[in-house]
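Omission of a single protein chain aside, the complex is shown with its protein chains in their original locations.
Now for chain A:
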Amino acid sequence: MVLSVIALVSALGVVLSKNPVTSVLCLIVTFFTIAGHYIMLNAQFLAVVHIIVYAGAIMVLFLYVMMLMNLNTELEPQKRNWLKYAGAISGGALLVVLVAALRDASMPAISTEANEVGLIKNLGQMLFKQYVVPFEVSSILFLSAMVGAVVIGKKD
């Protein structure tokens, strides 16, 4: 419960903060709370991977790009303020519609006892036996993304 409140507050901080660096830090807090939820859902390996990949790699990449562009100052004041309100209203309308649609759905409860399914031994064996072809395909995807990023980013 506390984790969820922290997650929602810091997610709002991502959207509402004026300074981009502050929103990166709020997003890191959100990712840590989501990792806490993964641990509560018996996905321990996923929680560790989530922290390493998102908080460790992706957010550092964001901060690095911001540092390169020198963006840690506030942007110029916005002209069209009604767009902001329209965005907030439509996002809130989506929230209301989804909550209203799912409020009366009956779902079974989640048990809270721990089991071994999310540990790295279990998942690793499954990954390299059952899902070895998607694993290799994702490595090719990574390679092509890396080449693409270098090609896009190099000076022409």
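Keep this in mind: contacts are C-beta pairs under 8 Å (C-beta built on N, C-alpha and C of every residue); 3 or more make two chains touch, one makes a residue touch a chain; residues count from 1.
By our rule, contacts and distances are computed from a predicted model.
Its UniProt record calls the unshown chain "NADH-quinone oxidoreductase subunit K", which is the correct pick from "NADH-quinone oxidoreductase subunit K", "Phosphoribosylformylglycinamidine synthase subunit PurQ", "Succinate dehydrogenase / fumarate reductase iron-sulfur subunit" or "Trimethylamine N-oxide transport system ATP-binding protein TmoW".
Although one chain is not displayed, chain A still touches it through residues 4, 7-8, 11-12, 14-15, 20, 23-24, 27, 30-31, 34, 37-38, 41-43, 45-46, 49-50, 53-54, 57-58, 61-62, 65-66, 68-69, 71, 75, 78, 83-84, 86-88, 90-92, 94-95, 98-99, 102, 105, 107-112, 117-118, 122-123, 126-127, 130-131, 134, 138, 141-142, 145-146, 148-150, 152-153.
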